[in-house]
Structure formats: structure tokens, C-alpha cells
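Encoded as C-alpha cells, the structure appears first; notes follow it.
With one protein chain withheld, the remaining protein chains of the complex are depicted in position.
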Amino acid sequence: MFHGVVPPLCTPLTADGEVDTASLERLTAFQLDAGVHGLFVGGSTGEVAQLTDTARDTALRTVVATAAGQVPVLAGAIDTGTLRVLEHARRAQALGADAVVVTAPFYVGVGEAEVRAHYERLHAALELPVVAYDIPSNVHWKLPPALLGELAQAKVIAGVKDSSGDLESFQRVLDAAAGSGAGCLTGSETLADLALARGADGIVPGLGNVDPHGYVRLYEAARAGDFTAARAEQRRLTELFTIIEVADGSRVGRISAALGAFKTALAARGVIASPGTVPPLLPLTAAESREVAARLEAAGLGRVP
Amino acid sequence: MFHGVVPPLCTPLTADGEVDTASLERLTAFQLDAGVHGLFVGGSTGEVAQLTDTARDTALRTVVATAAGQVPVLAGAIDTGTLRVLEHARRAQALGADAVVVTAPFYVGVGEAEVRAHYERLHAALELPVVAYDIPSNVHWKLPPALLGELAQAKVIAGVKDSSGDLESFQRVLDAAAGSGAGCLTGSETLADLALARGADGIVPGLGNVDPHGYVRLYEAARAGDFTAARAEQRRLTELFTIIEVADGSRVGRISAALGAFKTALAARGVIASPGTVPPLLPLTAAESREVAARLEAAGLGRVP
Amino acid sequence: MFHGVVPPLCTPLTADGEVDTASLERLTAFQLDAGVHGLFVGGSTGEVAQLTDTARDTALRTVVATAAGQVPVLAGAIDTGTLRVLEHARRAQALGADAVVVTAPFYVGVGEAEVRAHYERLHAALELPVVAYDIPSNVHWKLPPALLGELAQAKVIAGVKDSSGDLESFQRVLDAAAGSGAGCLTGSETLADLALARGADGIVPGLGNVDPHGYVRLYEAARAGDFTAARAEQRRLTELFTIIEVADGSRVGRISAALGAFKTALAARGVIASPGTVPPLLPLTAAESREVAARLEAAGLGRVP
Partner (left out) sequence: MFHGVVPPLCTPLTADGEVDTASLERLTAFQLDAGVHGLFVGGSTGEVAQLTDTARDTALRTVVATAAGQVPVLAGAIDTGTLRVLEHARRAQALGADAVVVTAPFYVGVGEAEVRAHYERLHAALELPVVAYDIPSNVHWKLPPALLGELAQAKVIAGVKDSSGDLESFQRVLDAAAGSGAGCLTGSETLADLALARGADGIVPGLGNVDPHGYVRLYEAARAGDFTAARAEQRRLTELFTIIEVADGSRVGRISAALGAFKTALAARGVIASPGTVPPLLPLTAAESREVAARLEAAGLGRVP
């Protein structure tokens, strides 16, 4: 189930801060038209950490309805502790998600035995598959490749999303999970061709919101063994990815710089109505937005018909 | 409002994992009898990160009812983003809390302007006062003393809880907030006398669950200017605090080691019925529990009548 | 031997970058006149990491000659590995130092057993006493209090210089080393009164270069048990210490900001001829230097007669 291009969808907002379901439907359709293989709702790029539960649910419901079974829908169940994650996961299950994506517990420091217990308890309590999400920059703890391999072999987890940026570690995950059937996805926008060369099953690129066709071409090239073509596409996308450096880092944090750029680009391409972000995240300035538009144009990405 | 000894209460559990309200009532009464000046519900020590919203509310409701207005009740409104915090804070307000304790946003990286907006928005939307909670070990971002001073002077925040362990930085907070009326509390168990000597208004010691009388004596001594007596009490409490080192750190994380020890000690003293913790946190082993009991006895802390 | 105020001396330079021995003699005499209890040559503040061995030796020779046995002279033997440290220490011994100050190995990651072996080997090979130097911000490894206590009790080390900024940890060092005879010194400029209240034997404040009289008063007050007076002096010195924040942190690193300010202040007070620093460290700008001078004046520190 977990393979190919699985973009972590942005959550467009109306002027008064509600989930803009019409825009989210258009974004979902845009991705499906481009040939993505799955959709990930409720990741960092989807502002899961800023959205209320109600808004999280609205976003998921909208995407599930629009996808209508064409591709699997993965839902982030991101929270600090097991029972809280379980509540999110059960709501996601009820709303029709095909899998949940779950980090290690965060905010307080837990040990490896506790992280194992976390995934085992979730697996035991849920009917839908669990994807382990390794994102040390947010969780401040790295899921050990050996633990991920063990959980995969035991069918406790059905996949891994690796956003560690560490290909050596990801290689260990691939080796440890080999033969388990677990799908191993990389979250990297810029090393996707290399991760696929090493055996990744798929990619979850935030930038895929803006240019899903590019990532689908990259993935298809890699799958066909044409790593020269994959690398050329990667090079183009890496250049485009500089839109996340446009925002002034002394004003906003990393997340606003990244998803602010994605939303700005999506609005510029006419896919979503507005680039607004959820408080306290600050949107890009007008000047920054013009720069994003210029880089889009340089990448040959115009308005979506 | 924010001064004196304000213990961050543990959340006792029944055998089936529900909030043990009878034990929580006893714990609250035990603290009030010892003369504490406030109660903090829903901190890390209260397993806020592991508890569901329902359980968080049960705990708060129980403590508010037991305190019955004798001392202020502070409620942690701990979550990743502003709107999520706001929902917790509104529930806490409805349940009768006197203030909410709020960290900077976490899980994704935000900038200082966004943290300022976070507190300003909460202040504008709430009727009850907001205490800023600086706990870099959990949030992985340090609230800058200058920002805290600015927010205090602007009456956006009514207090600061400093769990950074960094007295130099806390001194800067005290200086920057001077004259604002904001109460500045330290979360340190072991430097409480020094923090009070430097002008802290109060202390929020997790170990206060186990020995509130000790911290009340320490605080009263310091308030009376008798830092020799305060230090002697501090020395005794620092020795007792080694109960958090009893648990095997290769098995459990820091939080289980600490609150597991507190709960084990409270059960040994007869204040709560059972030392169970919320998944995925693991309780102390039988051998570790015996060691905690031995250290309690060495500190002269027996069963509470 | 290790007690009282032991300033880590700056290394003044001539216009062509040589050690300015005349200025260093004046700085040493200035410190002795103020009543300091020891002198530390070759610390971070002395630009040990930037100076060649020849320059390190010139500085040490100058200070030893000027001190002429009035107070002990401690020499930093700071290098990445044991045998390299040993060479520095032997030269320091030959030049008349009374002790050497040694960090854990750095640059490559070593384990605790290797750090223990490091100190044991140095102790066995040297005649002069070894002071263990805990400065995690530079070494990126923290000397465990229990290890320091063990080495102190075994007489492998004769003292500890704690520049961790962590009073809780320093308290553990004090407790673990109690009765061993090892002198425990804090490197903190701003928590000196508190460290002394907790039992520190002395202080090694970089700011002591600029205002040794202040730190001597602080120390004498604390020694006499008058912590109110110590705190008042500490408050004044903490205000003065803001000179290290004058430099633009986007231009220079922490070390230049700090020692550049100390040297600028010493030049402004007429103690040393010039505020120049060793490459690649950059000196303060003219505007920054004026601001340092203004803060000196606000602190009532004029030219030294």
C-alpha cells in the first residue's frame, strides 16, 4: 500500500481561518491528476500541530471524499502520548483513512522500551495499519533503525516514513525491514532519487504540493531504472525547493518558511484560494511572495488550468 | 497570585488506568495540609502529555473541587499550537482554574515573532491569566528572558514558570519582569533556595508531591531571610531527590524515572493507592520501588496519617 | 592552594601580534594589587586556543615572573589528546607554574573510561597538581560529577574548575569532592555569590580582568558570611558583564565578543596598551568599543592610576 509519490498535503484556509474545503478538494484533485500514488493528510506540512481536532477532521474528511478510493489516504495521528494518538487514530479510522502515521512520543523524554510499547499498543488497539514516522527535528529523538526493523518484521508497523535526512540511517532501516512487506518512504525533497536508488518504496515530499508532476516523473524514472533521468528531475526540483529559503528566518521559523512558501506557490498557481497559515504561524510577506512567484516561473510552473 | 510553593501534582490512576479521583483528592488535601500556596495541575509531572483531554479535565475538576478556593489552581494548557492550547485553556477556565500555564509552540520550529503572537493571542482570547512556561528540555526552544520581560511588562503574561535549570537566565527574567507584577516561579527541586535568594516569588517542585512540608519550610525560611535554614532544608531535599535516579535509565526515559519515583513514594506514604503510570510510561520495578522506599525512610518520611 | 579569586588572564598583544609582555606585567600587577588569590594563564579568555606554543610560554613566563610567588599561578594545558597535554604541562612545569588546568580530550569523541585514563596518566607523569576543567560549551562533553569526585578522592586531581554554568551539577561536584582537599572553583561571572554560598572554594571570572576589586569584594563578603553584600556586588558585576553582549553576534563568535570586550575595557582603563586579538578572532569595532567604554563609566570604573 505504501509506495510511490505520497505528498503531505497542505491545509488551505479561508479568510477567517477555517479549513477551505473547496481549495482542499482542488488540491487533492490536482495531485490525483498528476498521478500521485497516495495522499498524506495531517503532517507537519498540513499544519497538524497548529490545527484543532475539528479542523484536522475536516481536512481528512475532505480528502477521503475527494480521493474516493483512487489512492490510499494516510492520516497523521500526531500527539505527545499513546492514548492521545489513539484518539486521533480512531477518529481517522472512522473518517475512512487507510493508515495512520505516528511519531514516537514527544515533549517528555521516553526510553526505547516505552517507544516499542507505544507502537505495540497502537497496533493492538487499531484495525488500520500504522506507519512509523521518524522526524528527529521535531521529536528530538531518533527512531533506531534496528527497532523499526524489528517492529516491521513483527508486523506491528506496516511502513516507515523517514524524515531524518540521514540516508545512511535510512539504508539501515531498508535493510532491517527487508522482506517484512513494510513500505519505506523518504520525506526528503532533495535526495529522493538517491533514496529510491537505495530501495525506498516511495517519497513524501512537501514540495510535491507545488509540483506533483515533477515528483511523479522522478519516481517513474527511478522505478524504470533510469537514474539519469531521475537525477535530472531531482536537480530541477532541488532548484525549485529554494522557495523555502525565501522567507526571512529572523522573522519566522522553519515551518512557516517552508509551508508558507508551498501555500504561496499553490495560490500563485491557482490551486488554492489563499496562502494563509494557522496561528501563530506567520505567512510570507508580499515581497517574499513575489520572489516565490518568480522562482515558480523560472521553474516553468504556471497557473493550473 | 503566583507565589510560594505550588507543587505540580501527580495524577494517580486506578488499576484500569482511569484517573483515581479519591487518591487525587487525598493528594490535594495532603498538599493543602502542608501549607502549599497553590496547586499546578497538568504539568509534565501530572503526565499531561500522556493523558487524554477527558482525563486532563477529570484531574482538574477534582483538584478545583478539593481546593475549594483555599489556594489558586493553575492548569497546564500544554499543546503544540495556539488554537489547540486555546481549547485546553477554555476548558480549564470553564472548570474553574485560576490561571493557565503555557509553553511556546513545539513539535515544529517557530520564530520569536510567532511565539510572541502565540502569547498575545491567548491573552486576548482568555479571561484567566497566562503563565509562560519555559522548559527547553521538552520544548527544545528557550523563551528569551527579554521576550518574557516584555510580555510581563505588557501584562500579556501574569507569571513565568522557569524550568530551564539555568539560574543566570532566570536572573535575567527576574530583572526584566521586575515591577510588572508577574510572579516568577522556579521549577527547580535542587536550586530552590538560591532562586528564592535571587528574588523568585515561588517554586514548583515535582518532589513537592512527596514532601510538601519540606518545601514549605524551605520557602518560609527564605521568605524570612533565613537562607542558612533554607539551605539546610534544600540539602535534605536534594538528597531525597535522588529517588529519581533509582530507575534504570536504559529501560525508561527521564520522565518515567522522575514521576515513577514520585508516585511510588506517594503510594509508599499511603497518600495515593497505586503508583501506576499512563502508557507508554513504564512504572518502576519492584526492586527500584524498594530502593525508593528505603530512601524515603532515610529521609524520615513515613506513612501519612 | 585553589581558592579565592583566580582571574583567567587576558593575553595582551603588540601591534604586530606578539605577546605584549609589558602590558601583561601591568595586568598581572593590577590583579595582585586588587588582592586576587591566584592567576590563571592560558584559559579560553587568554586565547590559549589561538596562541602558538611559543606565545603560550611567553605569557606564562611573564606572569610567573611578575607574580614572583605571591600567589599560585595556574597554567592551562589545553589540547586535544593526553600526550599533547602532557607536553604543554611539562613546559608549564619547567616555566614555574604551580598547577595545570586540563579539560577532557576533545575534537574526537572518547568514553568515560578514556577520560579517567587521561587524568590518571597525566597525574602519574607530572609533579605538579592537575585541575580538571569542565567546560562543555567548548569540549562538547560534560565531566560527570561522580567521576570528578572519584578522581578528587583518589588525589588524581587537586581541583576542579567548573564552567558548565550548571549549579545543580556543580553542587554534585562539591558533594562528591567533599573532604578530598580538592579546590572547587566556578567559572561563572554572574552566579559567583551563589556558588560560594553553596561551598565553592573560589571563582575564575573572565570579567575579573576588568574589575578584580569587585570580585575580591564579592569573595571576601561571601567568605565572611555576608551574602547580602556579596549579592549586591554580584548585581553590579552582572550589569557590567553586559559588555560581552555589545559585539554584533552575526559578525563575531562568542569568544571574540567576550574577550574582545575585556581587552577593550582593559585598554580603556589604561591597563594594557591595545585591545588587539589573535587571528582569526576579530576585535570590537570602534562603535562597539565606545559602548564598552560607556558601560565601564556607568559602572564607575575609570583609568587605573
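Letters A, B and C name the chains as they come in the text, with residue numbers starting at 1 for each one.
Just so we're on the same page, contacts are C-beta pairs under 8 Å (C-beta built on N, C-alpha and C of every residue); 3 or more make two chains touch, one makes a residue touch a chain.
Quick caveat, the model's predicted, so the values are computed rather than measured.
Peer 1: May I ask you to name the displayed chains that the omitted chain touches in the full complex?
Peer 2: Displayed chains contacted by the hidden chain, ordered by label: A, C.
Peer 1: Please identify which residue in C:138, C:153 or C:274 touches the non-displayed chain.
Peer 2: C:138
Peer 1: Touching the left-out chain: which of C:121, C:213 or C:290?
Peer 2: Of these options, the touching residue for the absent chain is C:121.
Peer 1: Tell me where the left-out chain touches chain A, residue by residue.
Peer 2: Touching the chain left out of view, chain A contributes residues 165-168, 171, 188, 190-191, 194, 197-198, 227, 231, 238.
Peer 1: Touching residues of chain C against the unshown chain: what are they?
Peer 2: Those residues of chain C that touch the unshown chain are 44, 47, 49-53, 55, 78, 80-84, 87, 105-111, 113-115, 117-118, 121, 137-140, 249-256, 278-282.
In the analysis below, only the chains that are shown with their structure count from here on.
Peer 1: Starting at chain A, find the fewest moves between touching chains needed to arrive at chain C.
Peer 2: The fewest touching-chain steps linking chain A to chain C number 2.
Peer 1: How many Å are there between the centre of chain A and the centre of chain C, using C-alpha atoms for each centre?
Peer 2: Roughly 50 Å, centre to centre.
Peer 1: Could you please state the distance in Å, as a whole number, between where the Cα atoms of chain A are centred and where those of chain B are centred?
Peer 2: The computed centroid separation for chain A versus chain B comes out at 35 Å.
Peer 1: Would you pick out the residues of chain B that each touch at least 2 other chains?
Peer 2: Residues: none.
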